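First, the structure itself, so that you have it in front of you.
Rest of the complex left out; these chains stay put.
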């Protein structure tokens, strides 16, 4: 794993941007899986899908560790070390929320999964696609700051939509679900999806901070 | 919206301090409204007040966007760009918590609003007044760091009081409310007020960090 001495002088873009892109890809893969997971037909299917989400979560952890190691072994980085670390660590948090959601679906076995869960999962993926585009342009940030800013604002919009879906799910839940334990379960499961979009917006805010510093 | 070239050299104080003061004013306005909102006599009144809180939330978002744009178009800033961004973004979070509280009151329609809700809303306003004073002295921070530090400590005290009110509300709730769904509703609504004071204290911590850097 250790870089050799000369490797430290490899053109700086070659190291961090592909790793961050891979992290964005982990988010995308996990978000595809969570869409299936909220629609699982039975417990066995939910368990199977959770295992696949968990694989992505481990892939995210490994990437985060690799980025940390590279930061320790590289003299020149394209942005401040702390910004790369923050970016990667927050993207890893997104995967953690998706993983928590899948874990809870498996653990809690709610009686019925509401339609809003599918809508939220789709917003998580939409947000993931937007994040991927922003990350893929980090290496040309100085040329296209306006476009990257636009992606970050789109992340904010998607987060607002997810808020609305979550809030309307809550009204419906409180009006129609009389079993308090079922209320607790569904609220917790969908909350993780809402937090996933929140955290994706937070990644967008870190990117905006990088734009402030470097463009 | 774009600054012209010469505008970038306008004395630096002219730009950011008024914008941050306006953001503090959004917090104050929203906190006035939330005091009325927790005392709304019926659902229609709660809806009306929520709409007004939402207006303030949108005003906060616009200010945050404007501060971000100014940071991108200004050569010299009174503090590090990142600090101004953090300050403004966290103040915007305060407004978001107040907005969430109002939204939940409207959406959940709890049977009875406890007295603690009014007490918490008043602490949110008290905290907002204190924050406004701290923000208004940012431009003379080097002359009066002790006074600004004092405001930040006051924010910490108010947050402790809010914690106490929230905890005592919880004891009472668990002792006297037998309807679990009502427990979930009230806990969530008052929690947003408690988080609003938490976040105001967090703004105080950012200001203290700025004092560490610049005084």
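We just call them A and B in the order they show up, numbering each chain from 1.
The definition used in the following text is that a contact is a pair of C-beta atoms (placed from the backbone, for glycine too) under 8 Å apart; a residue touches a chain by one contact, two chains touch by 3 or more.
Keep in mind that this is a model prediction, so the values were computed, not measured.
S.K.: Beyond the 2 chains sitting in the coordinates, how many copies does the whole assembly comprise in total?
M.R.: Assembly-level count of identical protein chains is 3.
Just so we're on the same page, only the chains that are shown with their structure count from here on.
S.K.: Could you please state the distance in Å, as a whole number, between where the Cα atoms of chain A are centred and where those of chain B are centred?
M.R.: 27
S.K.: So in the complex, which bits of chain B are touching chain A?
M.R.: 68, 71-72, 81-82, 85, 89, 103-104, 107-108, 180-181, 184-185
S.K.: Using the touch definition from the top, list the residues of chain A that touch chain B in their complex.
M.R.: 145, 167, 170-171, 174, 178, 180, 183-184, 187, 205, 208-209, 211-213, 215
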